[in-house]
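All protein chains of the complex are present and in place, except for one that has been dropped.
Should a chain be cited, it is by its letter among A, B and C, assigned in written order, with residues numbered from 1 in that chain.
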Amino acid sequence: MSPVVFAVVILLPILAGALIPLLPYKNRLQMIFYVSAVVIVTSALSLWILFRQPQEALVLFRFTDNLSISFRVDGLGTVFAGLVSVLWPLATLYSFEYMEHEKHEEIFFMFYTMSFGITLGIAYAEDIVTMYCFYEMLTLATLPLILHTLTREAVLAGRSYLYYSLGGAAFAFIGMVFILSYGDSPDFVLGGVLNHARLGDHANRLLIVYVLCFCGFSVKAAMFPFSAWLPQAGVAPTPVTALLHAVAVVKAGAFAVMRVTYYSFGTGLLRGTWAQTAVMSLTIITIVYGCSRALKETHLKRRLAWSTVSNLSYILFGVTIMTPAGLVGALCHMVFHAVMKICAFFCAGAVICKTGRQYIYELDGFGRKMPAVFVIFTVSGMALMGVPGLCGFISKWHLVEAAVSSRNPLAYVGVAALLVSALLTAIYMLTISVRAFFPGRNFDYAAIADVKDPGWKMVLPLALFAAAMLLCGICSHPLITAFETIVRSV
Amino acid sequence: MALVQNFPFISIILSLAAGPVSSVLGAKKAKWLNLLVITVIGAMSAAVLAFVVGTGESYVYTMGHFPAPWGNEIRVGVLEALMALFFCVVMLLCMLGGSRERFLELEESKENLYYVLVNLLLSSLLALIYTNDLFTAYVFVEINTISACGLIMIKQNGRTIEAATRYMIMSLLGSGLFLLGICFLYDLTGHLLMSNIQEQVRAIKAAGTYHLPLLVCVCLMSVGLAIKSALYPFHAWLPDAYGYSTLSSAAILSSLVSKGYVFLLIKIFFRVIGFGIIDDSKVIDVLFAFGIAGMIMGSVDAIREDDVRRMIAYSSVAQIGYIYVGLGLGTTTGVIASLYHILSHAATKALLFVAVSGLTDASGDSTDFFDLTGAGYRNRLAGVAFTVGSFSMVGIPLFAGFISKYLFARAAIWSDSKMLVTLVALAVSTILNAVYFMKTVIRIYTPEHPAVLKKKKFRAVTVSDQPAKSAAMVCFIILNLILGLSSEPIVHLLERGMNMFA
Amino acid sequence: MDFANLISNYEEAVAMILFGIGFSNLLLQRNLIKKIIGFNIMDTSMYLFLALKGYIEGRKAPIVTDGIQNVEAYINPIPSGLVLTGIVVSVSVTALMLSLTIRLYRRYHTLDLDKITTQLKKEGL
Partner (left out) sequence: MNAWILIPVFLPILFGACLLAVSAAARYKNKPEPDAAALKKLHLAAGAVMSVSAALALLAAWSGDWAVTMFHLMENIPIYFRVDDVGRLFVTVISVIWLLVCVYSFVYMRHEGEEARFFGFYLIVYGVLVALTFAGNLVTMYLFYELMTLTSMPLVLHNGSREAIMAALKYLFYSMCGAYFGLFGIFFLYQYCDTLTFSAGGTLNAALAQGHEGILLLAVFGMLIGFGVKAGMLPLHAWLPTAHPVAPSPASAVLSGIIVKCGVLAIVRVVFFVVGPEFIRGTWVQTAWMTLTLMTVFMGSMLAFREPVFKKRLAYSTVSQASYILFGLSTLSATAFTGAMLHVVFHAVIKCTLFLTAGVFIFECGKTRVEELNGIGKRMPGVLWCYTFAALALVGIPPTSGFISKWYLAQGALEGKIGVFGWLGPAVLLVSALLTAGYLLPVTMKGFFPGKDAPEADVTVKEPADGMLLPLVILAVLAVLFGVFPNPLVKFAGQIASSVL
């Protein structure tokens, strides 16, 4: 198959998305039809690419002789692209029901669809330049989604999101230029592209730049000093928070970190250096910090957002172990966390959208009224805290296995941090479920008579996600073996 | 000698002559004459560029009958031709974009004088670019200053006059130092023609004598030109001058005038003193430090600013900082980055000024940050233009700013001592740029409450209301995209130019 | 630094001192008129310096009188040319500055630039 298909799969949603507000619809249904057509076609195409695994690359455009926009599909890209292509249609389905009560949804769906294409662009990027460009674009395309309601706090959230992301990109930019100057090629090659001869005695310079670059990219992955934007961004409509801030954007950050660490700088030069220590300790701090903030938070979505912060650092922690096993664990958690968190967010969204309740102390006794939603919510909570048999346990297991086998004392601390955060996760997730299911002896259910389970458009994705969590938890080895083949030759 | 080779000289003379002529014409005619002159000169410069690229080497054009050591010379290479062409394009667009403001803000009788000044300015800029004679350079620096001052004060309200005065004083200080530097150099070498001076300087260097005086010359000239091009600590005059003068003046001043001085400085470094000597001297590190400080402080001031035009003015302090950083890296790649930034910043900053005026038109001519709320909907083209400009400033890929940022970083990567400082400063100033530019972008796309609009009598502006300005904006956007997307040929031209230069 | 050297070319020293005076006046004086005067002093010092550079002990001005063609008889003419040019420039600049000053004075009845600025702030212009 010709590599032009890359251009199609990436540009189609961007261009077709840009058209959304312009087309003349007779009614909402037509728009829904159009949007879903675009999304489904795109993801089908993308999945087809992943299935066919074409080897040749597509050079879309050249800035200069070594700055070019080019796409190729490889193992890591496959994982991310597959994840996105599977989750996006479900999320779109969900948002159709959710967005009914929001204003000017054409604009919303326009940027929503465009960010789909851009995220795919990140996934299929062949070299660091392409990835960087789409990374920046993702920031800009998702900004309007956060601003959507245009209320005061939405604007503030949008601003801080923008500042953080662009700032991160600015530091990542340093890494990019460094790779371009000291690397053999800008392309992603497993094991790194740095040219040792050219590097000469500048090893320390390399480490400094790596740390800067790592921090830069992990701003999107909400690592500790740079995590404030994520919970703020919770003001956006739930499909956005769920998909973008649990899957696309933040995962793009984590993905970029993986690319840079394993495919550009190369773990060989970094393992055992102070740089590794620095970044790893940052991730460990974040793991605990995020959970504790989540514990303090009483706003449902913000609590989930903070839990995202800590879970993303699981991934980053896996990356910073800098062994193949670590990358496997990271990939594993990247996929599984996406499922768990999007599920949790959608449950929260269902509650907010159907009852307008935003805070946790308002959820007493909801378990009886919205059984479907809250059973699934509890399942996702248990998955997040890593109950065996659900997917959370698998990824946690692989992360820790990597950490322990790396024989790195700091990694042992990381293991401890993981477990502490698991405990905190148990606390902040299960308290919600307990409230919902056991409101107390003489609780007046008449007070929440209005509460009902949402329609099938919302419940179906939830059920699918829950099923996926159980499935991944019970038989995960096909996935794991796939990951292992991807990273075998690190 | 080919006809084309006369063009540089002709273009200088042409614009010089167009000045007095348009003083006797009416406003309309003067305007058209001015546009015509700029276009013609642009065409000529293009021709010259083509010629020089064709021959592949620079040529010297002797004026009058005196041979080298005494006579006055013009020296034309790829770099000069390219700059001339580009300056003409930008100036043309600025004039287009600002025509409506000129009509509104200038006295009926004064408008034709404006064109006199613009023509003089153009001629002086061309002279600065082309001349091979230091003293001529000085003279035209002064002409440049005077006409620029005129451009500032022609919108005759207190602020502009005050701004003009401050501008005048600062640049007089600058040119004084510059002149002193020239005199010393003349004293040292006995020549005024750059090429001859360079030979002498080499001789002196070889002899190993007069090390200190040479250094003093360099310092004097650098500081002089730095003051005139508003390098960070000497930028006090800039915000008022750019912030309150009429649109086209602001655009031209910010995008061209200061750049002319920088170009002259580069010329002196490479053609008069020789970059090797400059690199050895610590002068360059001082410039570097000032540049870094400018990059940061300029943006910080811009963030504090509530008046959008002054904000943009401050941001050009930061941009000048970039240019000097590139210069201060002390490598050819660094200088190329600076040159490219001269181009991209000229395109972007002018665009921003025009776009902002478009937005303010839709906001009751108020440049207050908060009055711009939702202006992006009231004047859509301006909104888009401003967004493009901001993206370019922040250095989003696909826009001009990204390339120059990339060139700076690439240049910095290879320098041992200055790498980290430069890279971090780049990153930080990017963040700061993001802070104030994107803040404004979000602001202009945050819809304003209809009641407020009715109360403030803000009205929407369409393309047809102000064709000239819209055209200018579109052209600027295109220029920006060209610089962003197909930068490679331009960078190659700059490299060739640099090779011819030294 | 031996004083003999300084004494022997005291003219240059004087020129530089003048330049310093002029420069600092231009920079530090609050009164616009004094600033302009400072500027003029500065320029004049430059002319003095150039003239010194051009002058050669015991020669005549470069005007061919009684048919002496020999270059050795005359001083270097170029600096004199430069001085003339410079004078032209500085005259024009001075004129401009003065005109600005007059306008400001008409508006604000003061020659102190900072006072003017504060008044402008008051006007909120």
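Here is the rule we go by: contacts are C-beta pairs under 8 Å (C-beta built on N, C-alpha and C of every residue); 3 or more make two chains touch, one makes a residue touch a chain.
Because the structure is a prediction, the values reported are computed rather than measured.
The chain we do not see here touches A in the full complex. Touching the missing chain, out of A:M31, A:L147, A:L194 or A:V415, is residue A:V415.
Of the listed residues A:L15, A:L29, A:A44 or A:I427, the one in contact with the hidden chain in the full complex is A:I427. Residue-wise, the contact with the chain that is not shown comes from A:P388, picked out of A:P225, A:G268, A:G356 or A:P388. Although one chain is not drawn, its touching partners on subunit A can still be listed: residues 368-369, 371, 382, 385-389, 394, 397, 400-401, 404-405, 412, 415-416, 419-420, 422-423, 426-427, 430-431, 434, 438-441, 473-477, 480-481.
The working rule: only the chains that are shown with their structure count from here on.
Taking the mean of all protein C-alpha atoms as the reference point, the chain centroid lying nearest to it belongs to B.
A separation of 44 Å divides the Cα centre of subunit A from that of subunit B.
In this assembly, the C-alpha centroid of subunit A lies 68 Å from the C-alpha centroid of subunit C. The residues of subunit C lying in touch with subunit B in their complex are 19, 22-23, 26-27, 32, 35, 39, 42-43, 46, 49-50, 53, 78-79, 82, 85-86, 89, 92-93, 96-97, 100-101, 103-104, 107-108, 113, 116-117, 119-120, 123, 125.
Those residues of subunit B whose C-beta lies close enough to touch subunit A in the complex are 391, 394-398, 403, 405-406, 409-410, 413-414, 419-420, 423-424, 426-428, 430-431, 434-435, 438-439, 442, 445-447, 484-485, 487-488, 491. Listed in rising order, the residues of subunit B touching subunit C in the complex are 70, 135, 138-139, 142, 145-146, 149-150, 153, 156-159, 161-162, 164-166, 168-169, 172-173, 176-177, 179-180, 183, 186-187, 192.
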